[in-house]
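Shown here: the complex without one of its protein chains, the others still in place.
Naming follows writing order (A, B and C), and every chain is counted from residue 1.
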């Protein structure tokens, strides 16, 4: 798996001066990727100047084009999000909007540039909303060209109401979450490798 | 509050020969209603023959028209649902479809028959999905004419992964859920009483 | 209705140097409000510096506190959003997050500050997604204390696929959308007036 790259786009509302529960959950996945020789990179979206809008480059110091280059080089793109009122974050929403803004760009075969890439999602919240956020993000990725392998939604949430999130609640001890870390990691790797060797033919799917 | 009626439509997949976590959560609300003199009735949808379709009466022994009569007499209608794959149940979905099927019927003022009625939602699951199910149900009710007071989504869910639901997990001890039982119950009562005394004028909202 | 105030928070991704379909749809509602003597104000969120985060004031020139003051003074708050990939915009999501950030603030009775305020939603897109965006926004508003009257989701979308949005498609000629403009406007006014005269008692709903 030495030639595969994973890019994690963390939609935490906090920049990297602060800890992120979603990052902590990704790190469990990252350990497996790196053990298998896959190169990983994590981007905290809140660290960058990413303007609103549906163009590849919105100008005025837009830092998204740099992120888009990394996406183009990645075989696996994972979107991370916290939950607020049971929804994915504004920054995760912004990431999807900006990805969509380049969904009309094509590869050499005339397919969307996200073809042959694999998507997945990592969600943490103190309670409720993970599946809804995952469904929204995975759909967005699938609709613009990503492949969604089975079981690539990994999450931790606690019991209804206010309370600690993943790190403070020792979410690492949750067997279900841990199992889904493995499923996401191994299934994204397998499909990325498979698509590298058997890219999707340009039949019925060019733009 | 003696002349108010609450109707609880329980979308549990199990009929009343079996226990229902969603029913158990409604019962906490029911105790307050009855203490305040409000008449309550609970209908387990799985006990009835409710065909698919978007008419008030689908014929062939359709028992929905009987339920619809109760809805017409109620001041407050609460939809209850369990969670499966993070979504409201098929039976809760069916209830919304059947309610929608009569949304073109009008009251004496020419407004939808659900005008001046108050809606709310009660959700239980062993984990995740309550807000998404609540949003869907409250939107459906609002779109066909119900009033949605603040904080009328009461739910209990547990930590990510398989596990006990409301009853076995002692969800009654959850302060957040208990607080929301009170909010739902008192706010639905207040608005039902307010609308009884000040019904919505027929201005801009007749069909 | 002379003493009522409506605040429209437009989550368009474009700032006010550019036209907004969502603004154009709101303007149909605004004409009715103003004819009835209600004061209206429209804020294009993209014109302001609104940092990510869940505090009332995130510091560093955060302009949200100024918007929050206007929200506190408003009787009716409408959230506007365009649709991207069938979802509300990142800026509309941000508005909900920032509203949520002050949901623990209380009024003199100890209820959330959004109690006795009325919410609604205005959505435009070239195709598909309006009801999903409306459900999410109305739920968020309801969960933090707003009242949701019947039929306060006004939208226009076109046929599946790329195409013109509200203004260029002459959405003003759509009878359904026009009817829902009236429903939203008259129903929000009625409930705002009703709540001004009959504020929600502090029973079961203080924080």
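Rule of thumb we're sticking to: a residue touches a chain if its C-beta (ideal position, glycine included) is under 8 Å from a C-beta of that chain, and two chains touch if they have at least 3 such contacts.
Just so you know, these numbers come straight off a predicted model, no measurement behind them.
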| remark: Note: the excluded chain touches shown chains A, B, C
| said: Of the residues A:58, A:122 or A:152, I need the one that contacts the missing chain. | reply: A:152
| request: Could you list which residues of chain A touch the chain missing from the display? | output: 32, 112, 114-115, 131, 134-136, 138-139, 142-153, 182-183, 185-187, 190-191, 194, 198, 200-201, 203-205
| query | Which residue numbers on chain C touch the omitted chain? | reply | 85-86, 127-132, 135, 155-162, 171, 174-177
| field | Absent-chain interface as seen on chain B, which is shown | value | 13-14, 46, 52-54, 84-91, 93-94, 96-97, 100, 136, 139-140, 143-144
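Here, only the chains that are shown with their structure count from here on.
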| query | Does the chain A and chain B pair touch with the same residues on each side or with different residues, judged by whether over half of the numbers are shared? | reply | same
| task | State, to the nearest whole Å, the distance from the C-alpha centre of chain A to the C-alpha centre of chain C. | result | 30
| Any idea how many Å lie between the Cα centroids of chain A and chain B? | 36
| Where chain B touches two or more other chains, by residue | 131, 135
